[in-house]
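Here you go, one structure.
Here the complex is missing one protein chain, while the rest keep their positions.
By written order: A and B. Residues from 1 in each chain.
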Amino acid sequence: MSPVLIFAGNDYLTQIVTRILVYGILVLSVEMSWGQTGIFTFGQAALFGVGGYATGLIATKANITDIFILIGLALIIGIAIGMLISLFLFSGRRVGELYVALVTLALSYICERLANSWTFLGSGNGVPGIPYPSIFGHSLGSNIQVFYLVLVIFILLMLLCFYIVNSQFGLTMNAVRDDEERAEFFGYKRPRVQIFTFILCAALASIAGCLFAVSEGLVSPSMSGLALSTTTVLWVVLGGRGTLFGPLIAMAVLQIFNTEMQNVLPSLWPILIGIMLLLTMVFLPKGLSSIPNIIKSKREVKTL
Amino acid sequence: MKVSLFRNKGVGKAIAITAALVATVTTFSFAPSQAATPIKVGVLTDMTGAFGIVGKSNLATAQFTINEINKKGGVLGHQLQLVLADGGSDPAIAAQAASKLVNQSHVSVVVGGVASFTRVAVRDIIATRGKTLYIWPASYEGNECHKNVWNTGSAPNQQVDPTVKYLLAQGKKTFFLTGSDYLYPRNILARVRQDVLAGGGSIVGEEYVPLDMTDPSNLVSKVLASKADAVFEVVVLPGTAPFIKGIVDGGYTGTIAGTLFDEGINPLIGKEADGLIGVQDYYGPVTDPFSKAEVAKFNAQFPKAAGLFASTFNSPAWYRSLYLWKAAVEKAGSFDTDKVNAAMDSIGLKQSIGGPVNFVPGTKHVNLTMYLGKSNADGSETILKNLGQLPPYECANKN
Partner (left out) sequence: MSVKRNLLEVKNVTKKFGSLIAVNNASLHISENEILGLLGPNGSGKSTMLHAICGRNLPTSGEITLFDQEITMKNPTARAAAGMAIKFQLARIYLDKTVRENILISLQAKESFFKQIRSATLKKHEEKIRELATEFQLIDYLHLPAKQLSHGQQQWLEISMAVAVNPVLLLLDEPTAGMSPAERKETAVLIKKASQHAGILIVEHDLDFIKELCDRISVMHYGEIVASGTPQEIESNPKVREVYLTRV
């Protein structure tokens, strides 16, 4: 079944699915840092915005549309900022989760403010009119082609994350997450694990930002702001920290409902999400994806 | 024992999840496209967020105008169907909403946007990628010359030039310019600066404040200290009222002018609105019989939006946008974007709310009847002068 048939020429639907895949890369970055390594980051949207703005500015001001160059440049900037932040946060003595959360939260705040007030970044207007990207000189001319591009990159990055999480390094990330001090006594270079992971996630977020820019044709201050940063954490909470796929599914489901519910219950919907979040945290601390396990263990108890 | 890289799951699962992600989304069914009879008109405005009040006014105006057109037989025999999209006072939300109008509802034309950030956010989605006609019905900062975009609000010169001319004629020599820090205020004030300097005045201060500024005390003291004869301000909501209250209550005795004063905004400022100077394409006291009758009808048909028909809410521009588009479609004899686009270039209306209006070929903007107004303490306006039709200095006619 080809997506072309499914979308049946509905460009809007194509865009929604493309956006879900882009957010998929973003939520992977939060899952890799917070879910897998315990770096409680509220700054992924900032790095998402950095990638998006870098792409938007380069594409519109320098007329560069080659997707590899755009991704490459977004990556360099994203990695540079990720490196600065993570060196600042992690190279010294251990800092608390809350400290990390506050610093990254501040990062999001600063980025949104900058995007809102710096004329070079378009001030409140953002950067509109970002052209479709091109590959090997061949220009992509429609949303469906951009969808394919995003799909391929999403799959590659998801497989990469999957590979890393299931490698020995995945175990290292978890060891730091579950007890970073203990990991140090085993000889883990805890700061390096955190810095490496943070940079990896900065790279993921900035690629996502780049793809967002070329697929939506627009970047605006809210893409780097507190609201999106919080939302990414919410996806991970709902989907289940440390489950890799849980957050992806939670994000996709919420996005689908989002577009529909915003029309049906514009004022009630955010409250419903809030309630859902609270209920999840109280009753399912491991997220919605732990439901199958809970059912399974209930059954096992019964058969005993 | 199995020695495996993948401690728990298989790669297959990863692929299955991707497939599931794509499939879940795509199975969401959407209503099949309807028979061709009604023509869909996309109405894009901010029903939620900071500009919610403007959205309420815009929707009522659009509904009023479309009802009227439909009652008179529609366009080329087709009834119009209003499709609303909420821009949420945020460019990202507006972009999604616009995409939905164009790519899912397949509207024939999109009218709308409140703030300029919405226009720039949706312009390419509608006009370039969507190949659909887009009408931007707002007085704004200028420079919008995109192929499929048509501007029906006033251009900076139409508002700013006569305002500054009036101030200079009143003997004002020193000017303090201030606005919120984004494109619209910066471009408007650039025009003000140009006009003031050309007219022999001088600028004694220019300050920009964050968009969401609510505590203007710092700015107020700078303005008071400058002792400028006139203040030209483009501080947008929510900062407008505190700023003006601040300088008036602080004892400022010069003249305050701006682009955003009329019956829509004045009540938010309060009694300090007394004496504010501006130029708009419509004020309550506009007395030509056509405008009077139409606005009265509007107030009767939409009692909830009564009083929200105002120039700063773009109401007259919304009204003429739909009629200009109707005229262009009829001239083209088709709803085809390219044909309507060609017809738009020189289309005009003999009468509209505020006065006659016509596109000046090559400019993508309209010849507009403008009024110099002065606000009163009760929020109402007094028209100091009917300035007649003013040409837009935009696009092919830039200066």
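The rule we apply is simple: contacts are C-beta pairs under 8 Å (C-beta built on N, C-alpha and C of every residue); 3 or more make two chains touch, one makes a residue touch a chain.
Everything numeric here is computed off the predicted structure, so don't read it as measured data.
Checked against the hidden chain, the listed residues A:Thr18, A:Thr172, A:Ser215 or A:Thr280 yield one contact partner: A:Thr172. The missing chain, though absent from the display, is touched by one residue of A:Ala45, A:Ala183, A:Met223 or A:Val237; that residue is A:Ala183. Looking at subunit A, the residues touching the absent chain are 163-164, 167-169, 171-172, 174-175, 178-179, 181-190, 192-193, 196.
Criterion: only the chains that are shown with their structure count from here on.
Centroid to centroid, with C-alpha atoms defining each point, subunit A and subunit B lie 34 Å apart. Across the complex, subunit A is touched by residues 5-9, 11, 13-15, 17-18, 20-26, 28, 30, 47-48, 86, 90-92, 95-96, 99-100, 102-104, 115-117, 120-121, 123-125, 128-129, 181-183, 186, 210-211 of subunit B.
On the subunit A side of its complex with subunit B, the touching residues are 3, 6-7, 10-17, 20-21, 24, 113, 116-117, 119, 122-126, 128-130, 132, 143, 151, 154-155, 158-159, 162-163, 166-167, 170, 216-218, 220-223, 245, 248-249, 252-253, 256, 259-260, 262-263, 266-267.
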